[in-house]
Structures are given as structure tokens and as C-alpha cells.
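A selection of the complex's chains, in situ.
Each chain carries a letter (A, B and C) given by its place in the written order, and its residues are counted from 1.
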Amino acid sequence: MNYNNIFSEIYKKIENTDSGKVASYIPELSNVNSTKFGVHLTTVTTKNFSFGDANEKFSIQSIAKVLALALAYNLENEKLWKRVGVEPSGTAFNSLFQLETDLGIPRNPLINAGALVLSDILISHLKKPKKEFIAFVRNISGISTIDYCPRIVASEKSTGYRNTALVNLMKSYGNIENEIEEVMDFYFNLCSIEMTCQELSKTFLFLADYGTSPFSKVKILSKSKSKRINAIMQLCGFYDEAGEFSFKVGLPGKSGVGGGIVAIYPNKYSIAVWSPKLNKRGNSYKGIKFLELFTTETQTSIF
Amino acid sequence: MNYNNIFSEIYKKIENTDSGKVASYIPELSNVNSTKFGVHLTTVTTKNFSFGDANEKFSIQSIAKVLALALAYNLENEKLWKRVGVEPSGTAFNSLFQLETDLGIPRNPLINAGALVLSDILISHLKKPKKEFIAFVRNISGISTIDYCPRIVASEKSTGYRNTALVNLMKSYGNIENEIEEVMDFYFNLCSIEMTCQELSKTFLFLADYGTSPFSKVKILSKSKSKRINAIMQLCGFYDEAGEFSFKVGLPGKSGVGGGIVAIYPNKYSIAVWSPKLNKRGNSYKGIKFLELFTTETQTSIF
Amino acid sequence: MNYNNIFSEIYKKIENTDSGKVASYIPELSNVNSTKFGVHLTTVTTKNFSFGDANEKFSIQSIAKVLALALAYNLENEKLWKRVGVEPSGTAFNSLFQLETDLGIPRNPLINAGALVLSDILISHLKKPKKEFIAFVRNISGISTIDYCPRIVASEKSTGYRNTALVNLMKSYGNIENEIEEVMDFYFNLCSIEMTCQELSKTFLFLADYGTSPFSKVKILSKSKSKRINAIMQLCGFYDEAGEFSFKVGLPGKSGVGGGIVAIYPNKYSIAVWSPKLNKRGNSYKGIKFLELFTTETQTSIF
């Protein structure tokens, strides 16, 4: 199937919708051009389809949590689930409350508290955590230029009080092993990674091919672990909009406040969309809309 | 594929695990023989595979909520979502709390509060609600003997204070139109429906075939609605164990406190399992274990 | 001291403030003339001081909970505290949530859930609960014409869904012994009692005189119990405005959504104020303002 025509058809339908606004909680994110729009699809047979600003870098933010999960899951295996759950969190607003009632165990690895635990685990395992993690990401994608963005890191650090609250609360329950400063530094770097839609789509393709990258043939994860990460994305990938995304798009995926979304159609493709304006729940407005129309049009859904 | 051998192989592995206990919150449910075990799988090509007590009736309880959802969704279309959400609820224990913070709008149609709203909607639409609803269920399944169980209804009514609290709270927010007694009566009847594993599997087969029953060729739901009900089951079908079920079993499904579970593999089959002893979260202990081993063995998962 | 001049002086200061609005949640309450204002003070030496509409009947609503507490405390003694606590509730909005986390034990006897438990206790003890309770109130006050208001009862019953939710939730935890209908009927009657400011002030005077009515010399409560009821009013008498009232007025007291407030200055006097318009937290706007200025002017405060 040639997706290029479908991309431009769908884009016409949503081009002039203009809801939502660019993330402003850190200064660096608010500087982005809000009219940008890109999409890139990569099939497990390594075909590529692009549209719009698909080759422009953006901050993938929380999408990177899935990559931290992949590495931590490989290192810890099923022990991982003693320190973080696999259940949806209900609402964003509950996060600190839930962490308190659950005695410092985050609901799942894709909320902030969960990714902070992943960061702590990676620091405990790796000798040079930041260096080894970005090497892991480059290895998955086969793209050696993917990197952290120091400006974003600096910007996050200047306003990351809420995340610092989360990590201190977990430390009080004994669920953080390393120094708080080191955990925060890793976490802010993790969230600062920049990719283009094309890079993002290629990087996540191993999750559409049961753990093995179709490009390099390198096995990143076992089949079972790969499926389980998809299951976690399905239930927890969009905060309190996970149900809505499942309902309308029907694929496992993950969003970031930079306006990016990646979604996986197992055994077929991965797709990355980018549009900076966010809806009220912090997910890309046009990104979700585009994916909804795309999966309807192409009749692709895991359900 | 012949599933009969797989069924007996897997059963041997879980036969002697004996965790959990039979639901006791209503007297009638506690009378069931806790050693019963049955499973039935029906393919979209109408092949059938059975094991154990697959032809014995049991109380399907909350599984019936999915059928109420199918009918209500057909009657209300997308207006339905003004009165009930599609998001996972986070935790069982939160239910009344969430209903209060969400001003009487239940998180999703598969928690008790949500099914009470479905009941209210069906009463508003149907002239003889209980009679017409059971006719709908018989029509889906092609089995005319499926019915409510008056003993279960009476037993539920004698102890249903918590559900009465939910419906009164929603009425105080204006999200219940009909008389409380009528809503409770319908709801308790809904939860009292009895089926065998075979009947349950056949009844739910339309959700594996995009809304159309492969037996009767009757179209119950549109393809889009059918997929969306699967998506809701995936995220909300097992209360605060939805993530765990997705993670381990990888199929959309729904459980009931009678010990039944139904799961859907889109485009392939529906499967019903029954084992009365429940785990701490109120889902069939052996039922979940069986499905986990079965989907692993047969490599079936939507992810 | 002659309080009459002080009353008129203070009234001039607040006369033209016009914040708040009359309770509208039940039709009957919204029919009252919102410009009414009355105050009556009775000293333990049985002197009386009146101002404004002090001889006009109004619905005392939740103020009656204190009288139900006095009788229930006498009947149950310290066993009472197994079924209801003595701690402030934090916020109104938490009520159902707290009842759930506290397994059906209300925080204190002056929130709705607590007064429903008091109603249940009185029904268990009394042969003709409504008749005997109003006789108790008449005996305390020496005023034989105090009575329930059937119109208010009927109005409450038509909209009391939230209270019905509370009582059903407590029944599910085993903290309600009697039939729900009977408990609700008693509770709605309790809240429907009508008094004038003069009657209200006289009725509560026993709490300013350590449990004994200065008029009749009848001992209603022991000294210890009388002080403890004052302590409960101090901490729990104004829902989520208890701190503010303590802070500004400095006396134990209780408010009702009919716009009445009664306050106790131990060993000196009781005072009743009535002004129907309520502030955002459901307490009489001018009533609180008047008492704040009055206790400042007369330098009366328990602190």
C-alpha cells in the first residue's frame, strides 16, 4: 500500500483545525514553531513513507520512557515489577496521591514516577549511564547522531520541582537507590532526546517486529517482552487519555509533550507523528486526530 | 489447529494450584462447587473446542455488562459518552471517590457505576426492558434458553447497599433518569444471567468477527463499534488488574465474580473459561492462569 | 452588660453587606425572605437580649444534629465512639471518600454521615423515635410548641439522593442497624425542626451551663459530656470552615443551611443568629460576620 496519498488526504482534513497550545512549562519547548507537522511510517519490510516536516528534529520527551523501559526490562527481567506496576494510573491528578497510597511504587513505568524508577535502575546497572543509554538508543535505530539536548536539560532542571517531589517521596519509601541529583540528571537527559519523525519511527520499529530490528536484524528484546511493552503502551501510554486513544486509534502508542506520538501496528509498521500544539490532557491535538483518521481509513487496529 | 490437546495439557499444569476463594458477598454465589473448571473456544469459522465443565451453567455476573454496552451503544451512538467515560478507573477502591470528583460520570461502562448508567439508558429506551434485553442476548447467541436467575437477583437485592449508594450518588448529580428501584432491579437481573462456557463463547463471537455473528450472519454492531468495545474491554475489563491481564494474556476480555472470563482474539476466536475461585482482585484465579498459558502456547496476542 | 445596644451597633455595620445566597438545594428553603435577620442571647443567669426577627421561626437544619448527639451520647455513653469519630473531616468534598477509607465510620457526629448514624442509634433505643426525640427537645428548652415541619421533610425526601448514598454505603459496612427508609425518615425530620432565635438560644443554654438547663434546673447531661459536646462543636461545627470560625469567633458553635448559627460561651451565655444568605461553604454570611464583630467587641472568646 502507498501511504503517501493517504497522508496528504488526511492532512487536508485536519490542516485548519487549530485547537490546543504548545507546552509552556519549560521555556525551551515553548519556542518551537507551532505550525510544524510531520509524519513518518516504516513497515517491518523496511519501506518508508514520509509527509511534511518529517525530517526535522523535535524533543521526544516522554516517548523516550519506552526506550528506558526496554533497557531496564532487559537488565532486570521480571524482578522489575517489584519496583513499578503495570496498571493504568486513572488520572494525572492522582499521581502523588497514588504514590502515597501505594507506598512509593509507581503505577506503571510510563508515568513520571515510573520513569524516575527506571532511571534509578539504569544508573545502578550502568557504569556510564547517560553514555551507555544513548548508545543503546543509537544501536536500536542504527542512527548514530541521535543525542540529548543540553538546552532542554538545563530548562527542565530550572523548573523540575514536581519531579523532584516525586523522587524524594519514593526515596522516603526506599524505592530509589541512588543519589537524587544523579537520578534527576539522568531523567532530564532521558526526556531531552531529540529525533525526527523518521528517526522516531525507525527507532520504535523493533516493537512492531517482536523485539528485533528489521534493519539491523539485531534482537533487542525477546518476543514476549516486546509484546508486553506494547501492552503497557496500550494501557498507559497517554496518561488519562489512554482509553480515548485506544478507543479511537486502536494501536499501542506513546506521546510526549513536545507534540510527538509514536504508534505500533504489530507485525506491520510503526508510525511517528509530530505537531506541537497539545490538547487539554497534554497530548498532540493534530497528532491524535491524524492517527484516528489514518487507522480508520486504512482499517488498521489491533481490535 | 486442534485446541483440545492444548486445553488438557495446560489444565494439567494448573490443576493442582489452589489459590483464591469463591465469591461470598452474595449467598447464592458461595454455594457453587469450587472445583469446577470449564473452557470453550469458538472460531469465527464456527469451529468449537471444549474441555471440562464447559456445558454447565454459571452466573456470568459482570460479563453481561459488555452485552448491555453493545445494546446501549447501538441505541445512543456517540451520545453515550456524554454519560459515561472510556478511561480505566485506576483502582477499585476509588470508585465512589472518582464518581464524586467526576461529578457523577462513571469512568467507563464496565465498572458498577457505569453499568448502572447503561441500565438507566436501556430502561429509557425499551418498553419492556428486562424482556427486550434478554431477547437481544438470545438473538446474538442464537440460544433461546439463556435467562436471568431469580435466586441470584433476590440474593443481590438483599445485600446491594453499595450499588444503591452508587446509583443514589449519580442521581444526585442528575446522571440517572429513571426511578432508583427500577434501575437496581434491571441491574441485578443483568448480573444474574446464567450461561455455560459454550454459550458464553458463542454469545461473544460477534466481537471477534467485527460485529456480525458468524452463526446467524446477523449484524449486531458496526465494525467500528465492535472494535471500540474490544478496546474498552482491553483497558477496563478487569478492574485494577486490567494492566496485568493485558500484560500476561494480551487479549481484550471481561471477568465476572462468578469465576467466568471471556476473551476475544479479533478475526480468530472467542474463548470462555470458568473456575469459581477468585484472586484478591476478584478475578478467576485459574481462569487467568489458563488464559496466560494458552495465549503463550498458541502465540496468540493482539500485541 | 446590656447587649441590646451592641446588637444594633454591629447590625448597622453589616446591614448593607449582601454577599452569599439562600440555600436552594431543597425547594422549601429557597422560599424564605432573604433579608430576615435576628439574634437572641440568653445568659446562664436567664437574662435575655433580642434584636430584629428574633421571634420568627426558621428551619434549624443541621443545628439539630447537636441535640441528637446529646440524646445519643446519654443513651450509649462512651460506646458511641465505636460507631462515629470525634475528628474534623478536613473537607466537605471528602465526605464519601473518607467514609470509604474509614470503612463506614463517619469522622464526627456533625457531618451528615455522622448524624445518620445518630439517627440509627436513636431508632434502636426509642420506641417511638420521632415522638420521643421531639419530646426531649421540648424538655430541654421548656418550649412545648417546638416541632418538625412536614413541608420541609417532604421537600428533603424528594431530593435526598446524596444522603441516601451515604446511608447505603454505611449499611454496606455494617454501621447502620435499621431499615434505610426509617433512618432517612428520622433524619429528614430531625433536620426539619423549626425554632426562633429566642427558642434556639434557650434550647442550647444547657451547654453553656455544664449540662443543666438554668431555666428548669433539669440536668440534661453530665458536666463532662456537656464539655465534650462543646469540644466537638468547636472542631467540627462548621464543616470545612471550622478553623475559620474558631479563628475569628473563638466560640464553639453549629450552623445550619437555613441560615441559623448557635454559639456557646461556657459559663456565660448561648447566642443564636439567623440570616438566610449563605457563604460559599454553606454557612450564614451575615451570621458569621455578626458573631465575629460581637465577640471582638465584647472580648468574649474561649481562647
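Following the convention adopted for this analysis, contacts are C-beta pairs under 8 Å (C-beta built on N, C-alpha and C of every residue); 3 or more make two chains touch, one makes a residue touch a chain.
The shown structure was predicted, so the numbers you read here are calculated from the model rather than taken from an experiment.
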Given 3 chains in view, how many copies does the entire assembly contain?
4
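We take it that only the chains that are shown with their structure count from here on.
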Call it same or different for subunit A and subunit B: same when shared residue numbers make up over half of all numbers used at their interface.
same
Using mean CA coordinates as chain centres, what's the subunit B-subunit C distance in Å?
47
So, what's the distance in Å between the C-alpha centres of subunit B and subunit A?
32
Spell out, as numbers or ranges, the residues of subunit C touching 2 or more other chains.
none
Within their complex, state which residues of subunit B touch subunit C.
93, 96-97, 100-101, 161-162, 164-166, 168-169, 171-172, 180
Which residues of subunit B touch subunit A in the complex?
85-91, 94, 98, 107-108, 224, 226-228, 230-232, 234-236, 240-244, 246-247, 250, 252, 266, 296, 301-303
